[in-house]
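Have a look at the structure below, then the notes.
With one protein chain withheld, the remaining protein chains of the complex are depicted in position.
This part shows subunit A:
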Amino acid sequence: MVAEPAQDQSVQELEDKQEWWWVAEKKRSKRLDYLRKSVWKKGALGGNYAPGIKLDLECATLFTDMWKFWKYDPIMMRRAKAIAHVLDNKTIFITDHSQLVGYFGSLPNTIMWRVDGASMVNEEAYNEPGIMPEPENESLQKVAELNDYWAGQTAVDKVARILDPEDAVKFLSGAIGWGAPSSAYGYSGKDYEYLFAGRRGFEDIIEEINAAVENAEDKTVGVPGPEILDIYDRLQNWDAMILVLEAGIRHARRYARLARTMAENMETDEKRREELLKIAETCERVPARAPRNLQESLQYDHFIQIFARTEAHEGAWPARPDYYHGPYYDKDVNVDKTLTKEEALDLVGEFMIRAYEVGGFAPRWAREGLQGITGTWVWTLGGVNKDGSDACNDLTVAFLQAARLVRVSNPTFGFRWHPKVKDEVLRECFECIRHGLGYPSMRNDPLLIQNAMHWHGHPLEEARTWVHQACMSPCPTTKHGVQPMRMASATANCAKMVEYALHNGYDHVVGMQMGPETGDAAKFHDFEELFQAWVKQMEWLTSLLVRTVNLGRYKDPEFFGRPFLSGMSERSVESGLDVVSPVGDRGNCWVTAFTWVENIDSLAAVKKLVFDDKKYTMEQLLSALKANWDGYEEMRLDFVNNAPKWGNDDDYVDDIMLRCLRETARHSRVMKCPSGNSWPILPENVSGNIHYASIVGALPNGRRCGDALYDGGISPGPGLDKKGPSAVLKSCGKIDHVSDGRAFLLNQRLSPTQLAGEKGYQLWKAYIRTWADLGLDHVQFNMVSDETLRAAQKDPEKYSEVIVRVAGYSAHFVDISRKTQDNIIQRTVQGI
């Protein structure tokens, strides 16, 4: 339950105490207050679902029933019919006071279950305590029946069968990475240029598909030849797209009917009746036809996201709401004046709440890796237009203001900073950070546009449309640039690279030979031998993960199929190909590099204390590591305190960072995705640093197995950046943020006391200028004091609304594990 603010305290008093969560409650409208408090939080608390959260059996059953019935259909058509059956028959609801509708489960407290995704996940669902709807025995029996049916024929099961057996065992060991080689899980970009800039509704798309079908059918009755043979498959795909788009239109009209029924038969309040009739009108209009106003535009976008999530488990939410909905805000608020700013703010706040409530069932490793949230909904704000001019608008400001009122931990924002951003917009970003939201993260727009062109060859105008594909990676929203599948499933637990280099490829934690045998490290004579072993382990680890994901994508149209997402893609509507097919897609892959900096600090420590100073031998070090530093505490502290550490502007260790990155970037260009493009790395962690704590063995940076790993990206180890914020920025600025990798996450903690008032804003603004001048692509801030965080640990109910930045996402502090909480408190508070 949410504790109530002290009624006798004024907003000013609460602001002075920096209790921003109570300020928000006092400032937001009654509607937003009700809607915000009505959300069933789906993010796992640590790793467990909150009481009252239940598995959605209705949608899983409806889907499976129709899937069984159409067993002779091609996979796209079969999935389209199953999805249509869900959309036509699932329970829908309209929450009191809401103006936007649509949820992918059947009730507000349910988590969607992707029953056709992976048997391993299905088994976890069966065994997860507390989430079975009542009566529990009946639910368990139903889940068992569904699991029996899907065993062996889910998307991941099919991929696993054709993987190299050794690759499969190592991939599935959980030691070297995570992810699923299928579009059943992951995340897809949306072709917003086609849908929103192109002002298309589903009926417009169906019309275009019909024209393509007519053209193709003419060919199938023409001159025989090999070139017409694949048209038959495309015709099936087009039919599947139409079928599911029509189901989407019908689904929206179910909401329209419900809203009208409520207005005409149940609602006595005249104002609410009008709102319900407006909902009805909105859902009769969208998604069938293009939106005409802000409410329709937001509702259209939300429907698209809900339908995509009905089709696949989407773990991210690539979006750029201010850019694509901004013209409607301008029309309604500034031109037609049909909405006041306050009314628009209510809609925007609710739009965020509708996303916040979305959550699907995830396996435990994913819940531990994304504590407190159900996916990384990082929405993109700001940036530039296709012509390079400033794209910020009044809706940018409205989103930043609404965020401070609704204070959700998901979605969060990534702000595309560029030199032309107006001061009034930058101030709004700062206010969100000052209010402790942990977002927006700041992204260096000119640099990331260049990066998108460098790695994937996106043309300038298209690169300028980029959105966060998940936490960090920029991806265009265009016909050939949009990314239809999570090609970051190659998520690497990079600390294993140095661990395996030290142990000849053997993993002492899981007890098996994982990496290649790169030699007995006890016999290495110099640092170069160790470094070359590290290079080989890096090449092996990234290649194995990439091979697996490449195969998953190549086979996905055969093993899974995405008719709805295809209908959202200009490329697919034109070609009749499943959108996941790499044909015509430039590729936008990256290897998410978890636990990266451990490599740098570990290699630097060995170089310094073993090979340069000769204070210890490799035998001594390896003995200490095998003993998990137990009995070697004095030596361990030497490795912690007296070896150079990343983030202190020390070339000794910073040069090792550059060598590691450049070796990896070289290999990134060797590895190719199915579109023929490169696989650059992207160091970041989500909360994988906690998940992998007991999976990564002892390391030469002084870390013991079981200790939390660093918080990720290129962030220095907590408490190890001792020379202030400028030194951190200077270390990070030595990296080439265009050619060394895809993006580089940097966490920083700032003092809320130091950054109070106008002076605080000016200090922060100067910091951002330095950050940009040094050529960093990302930075994000925690600005909540130790005092508040410790108080929240002691009295979680009172501080239930305190938000922190974990990694590429934010979470409510009380929803993350104690270990993650401590890890955040340990981060250095930088005085700027």
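Keep in mind that, in the parts below, a residue touches a chain if its C-beta (ideal position, glycine included) is under 8 Å from a C-beta of that chain, and two chains touch if they have at least 3 such contacts; residues count from 1.
Quick note on the criterion: contacts and distances are computed from a predicted model.
This figure omits one chain of the complex; the name its UniProt record holds, of "Multicomponent Na+:H+ antiporter subunit A", "ABC transporter ATP-binding protein", "Proteasome subunit beta" or "Benzylsuccinate synthase", is "Benzylsuccinate synthase". Across the entire complex, the residue among A:Met266, A:Met512, A:Leu637 or A:Ala766 in touch with the chain not shown is A:Met266.
Shown as candidates are A:Ser29, A:Asn89, A:Gln450 or A:Ser726; the residue that touches the absent chain is A:Asn89. Note that of A:Lys17, A:Lys37 or A:Arg199, the residue touching the chain absent from this view is A:Lys37. Think of the hidden chain as still there; on subunit A it touches residues 34, 37-40, 52, 88-96, 107-109, 254, 257-258, 261-262, 265-266.
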